[in-house]
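A single protein chain has been omitted; all remaining protein chains appear in their positions.
By written order: A and B. Residues from 1 in each chain.
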Amino acid sequence: MDQLLLILLNAAWQIAALALLALGLAIVFGLLRILNMAHGEFVMLGAYAHVIAGQLGLPPLTALPICILVVGLVALLIERVVVRHFYSRMFDSLLATWALSILMREIVEMIWGRAYRNVPMPVEGLVQLGGVSYPGYRLIVIFLVIAGFACLWLWYRKSLTGVRIRAVVNNPSLARASGINTSRFSAAAFVTGCVLAGLSGLLLAPMLGVEPSMGLDALIRSFFALVVGGLGTLEGLGIGVAVVGGVQAGLSAALSQTAGYLGVLVLAILFLWRRPDGLYRRR
Amino acid sequence: MTLFRTLAIAGALAAGLATAAPAEIRIGVVIPDSGPSSLFGPASRNVAQMAAEDINANGGINGEPVKLFFADVGVPPAQSAQAAVRLWRGEEIHGFAGMHNSAVREALIGQFRGKVPFVYSGVYEGGECAPGTWLTATTPAQQLAPVIPWLVEREKVGRWYLIGNDYNWPRDTNDAARDIIAETGGEIVGEEYVPLGSQDFDASLQRIQASGADAVFITLVGGDSVAFNIGFGAFGLDKQAIRFGTLIEENTLAGIGAAGANRLYSSLGYFANIETDKAKAFATRYADTFGADASALNALSQSVYDGIMLLAALGNAAGSMEVEAIAAVADGTAYESPRGEPVLKGTHADQTIYLADGTGAEFKVVAHFDNVAHGVTCD
Partner (left out) sequence: MGFIAAVNLALLGLLLAVPAVWGDFVTWQLGLYLLYGIAAQGVGLAWGRGGFLPLGNALFFGVAAYVSAMVLNATGGAFLPNLLAMLVCAALLAALAWGLAAAIFQGRTESGPYFSLITLALVLIVAQLAETAQPVTGGFNGYSGYDSIAGLDPYGNLYYLIVGLVVITSFCLMLLEKLPGGLILRGLVSQELRLQTLGFATHRVKAWAFALSAFITALAGGLYASHQGIVTPQATGFVLSSELLIWAAVGGRLHPLGPLVGAVVIGFLSAELRDTYLWWEVLIAFLFLIVVMMAPGGAVEMITRLARKLGWHAPKLTVAPNPAPPARAKAVNGPLTLRGVHVSAGGVHILEGLEFTCPARGFLCVIGPNGAGKTTMLKTITGAMPVERGEIRLGERDITNVPQYRALAHGIGRKMQIPTVFQDLTVDENLQLAALAGRTGPLDYFRVAPLGWQVPELGRLLDQPGVPLADLGPVAAGALPQGHRQMLELCLTLGATPHVVLLDEPTAGMSPEETGLMVRLIRDYQAQTGAFVLVIEHDMALVQSLDADVLVLHQGRRFAEGSFTEVRANPAVTEVYAGGHK
C-alpha cells in the first residue's frame, strides 16, 4: 500500500517536472511552429539564476526575478537577431536554434566554468503522508505545477489575449488584417516560452544540480512528451507528459532504467509514425 | 591550417634553412579540454606543468629537458585519436601521458600500436595489457579490496545494493565488488545499471528502500551521480544506508551538496586535502603557483602529474624513450607522487588508496591503505 502510494507520488512528480520542462517548448512550437533546439539551454540558463544570486550575495529568493530578467533578455535578443528570420522555415529554424544551443552552452562555460554546482533545497525535510515520507520541496513543486497549469488553461480559454493567440495560430494573415501585431506577438510568444523553460530550470535545479550541459536531457525528454501528446496544444501536452512520465516510471520500476528510457523512445516512434497528431486531437 | 604549416616546413627544408632543434624530450599530454570531462582539463594542464618543472629541476630525462605538448581528447574517440596522432607526427613526440575515458584510450592505443611509450592515468576498470602502455590509473581491485572490509567492520553493514551507469567501467568494477563483498560475508540485495545521462532515480531509490540495503555501492559518473545522491538525501535514505563510490571526487561532491552527502564515502588514489607532508606540499605549491581561484585539484586531474612522472622515471631507468628499452626495465620502477610511494609492478602501479567521508560536502580522509596491489594480470 505504502509502496503504491510512493509510486503514485513519484509518478506525480515525474509528470509535474516533465510538464514544467515541456511547457515552454510546447508554446514555442504550438504558436510559432519553431522546433526550438535551444530549449534545454534556456532551462540551463534559468538554473544558473541560483548561481548568479549566490555570486551577487543576494538572498535565494531573488533568483526568481533574476531568472525572468536574464532569460527574458537573452530570449528577446535571440528572437530579434536570429529567430524572427526563421518563422515558417521549419528545418532552417531547427538548425539555427541548434547552433544557438551550442553557442549558449559554450558561453555559459566561459562565464561560470564547467564545474557542478549544488543548489540547496529551498524547503528541507520530509513530509509524512500515510506511511510514506516524501520530500517537501517536491510536493510544493507538484502543487505549483497543478495550480499554474489550471490558471494557464483558464486564461487561454477565457481571456481576450487567449482569443487573440488562437486567432493568430489559426489564421495569421487574417489576424494581421484584424489589427493584431503578429511580429510583436511572435516575439512575446518566443520570450514567454523561453522564460517558462528558464523557470523550470530554476525550480528543478535543487533536485538535479547545475552544470552547463544539463540542457540536452531536458530537450530530448520534452520533445518526446510533446510528440506523444500532439505537437502544439495545451491539453495534448498534459496527456503527453502523463503518458511518457507514466511509461518511464512504470518500466523503470518494473524492469530497469534502461528499459524505461528505451520504452519512451519506442513509444515516441510509434506515435510519430501512427498518430502524428498525438493522443489529443482538437476534434 | 596543417597543410600550410606543413608546406612551410617543407619549403624551409628545401631552402636549407632548417636548423637542428635543441635536444629535448617532447611529451604529449592527452587530456580532455572539451566534452563532458573537460571539467578536469584546466587542473590537468596545471599539474602537467608542475610535473615538467619537477622533472627539469632534477636533470630532465636522460639529461635532456622536457617539453610538453597538449592535445584535446575530450572529443569522440576518432577525433581524439586524430588529435593525438597529429601531435605525435607533427611534433615528433617521444612519449605520451594523460587521463581520459577508456574508449579514447582504446582508440589511442590502436593508433600508437606500441611504437611510442604511453602512460595512462586516472581511474579505470583494469585489464589493459597493450604493449608500450603503462598505467598509474587505479583499478577496481585497488579501490575496493582494502576498503570494503574496512567499511563492513566500521559501519557494520552487510546488505549491499550496486548501482552504476550502463557501460564497461561500472560493470567491471561491480564484478570485482561482488567477489570482495562475498568474502566479507555480505550479500548483494540489488544491482542495476542506468543509461548515461539519467537524471531521474526515483524508481532506483524506491527499490533501494524496499531492498533493505544498508550499503549502496555507486559507480555512477558525473551529473548522474549528482542527481542520484541529491535524491538519496532528499528521501532521507542516508539514515538507512551508507553510500560508497569509486569515482566521487571533489567536483561531484560539490554538485551533490551538504544535504545529499551525509554518510557518503569515496575511495580514490588522491584527495585535495590529504594530510601527508608530501600531499600538503603539493597542494600548497599548486595554490601558490596558479592562485586560489585555479581549477580545484582532484584524483583525476592530479593523476596527470603521476602519469608524466612515471613516463620520466621509465625514460631515465631505460636510458631511452624507446618502447623496447623501457619494457625491459619497467617492472619495479618507482616514481614521485603526492599520493605516496607508488611502484610499478608489471605494467600497473601498486599505490596508496585513501578513503574519505564526504559528510558536510567536504571530504575528510578517514583511512589510507599503502601499497595496494593493482590485481591486473597480463600474459
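Couple of notes before you dig in:
Everything that follows uses one rule, which is that a contact is a pair of C-beta atoms (placed from the backbone, for glycine too) under 8 Å apart; a residue touches a chain by one contact, two chains touch by 3 or more.
Here the structure is a predicted model, which means the values were calculated and not measured.
Checked against the hidden chain, the listed residues A:2, A:106 or A:124 yield one contact partner: A:106. Here one chain is not drawn; of B:90, B:131, B:158 or B:190, the residue touching it is B:90. Across A:5, A:82, A:140 or A:255, the single residue that touches the chain missing here is A:82.
For chain B, the list of residues touching the undisplayed chain reads 1-3, 6-7, 33-34, 70-72, 75-79, 81-83, 85-87, 89-90, 101-103, 105-107, 110-111, 166-169, 171, 193, 195-196.
The chain not displayed touches chain A at residues 35, 82, 85, 90-92, 94-96, 98-100, 102-103, 106-107, 110, 220, 223-224, 227, 231, 258, 261-262, 265-266, 268-269, 272-273, 276, 283.
Definition applied: only the chains that are shown with their structure count from here on.
Chain A and chain B have Cα centroids separated by 36 Å.
Within the complex, the chain A residues that touch chain B are 3, 6-7, 10, 13-14, 17, 113-121, 124, 126, 133-135, 137-138, 206-211, 213-214, 216-217, 248-249, 252-253, 256-258, 260-261. Residues 36, 38-39, 166, 192-195, 197-204, 206-207, 210, 222-223, 226-227, 230-231, 234-236, 251-252, 254-260, 295-296, 361 of chain B are the ones that touch chain A when the two sit in their complex.
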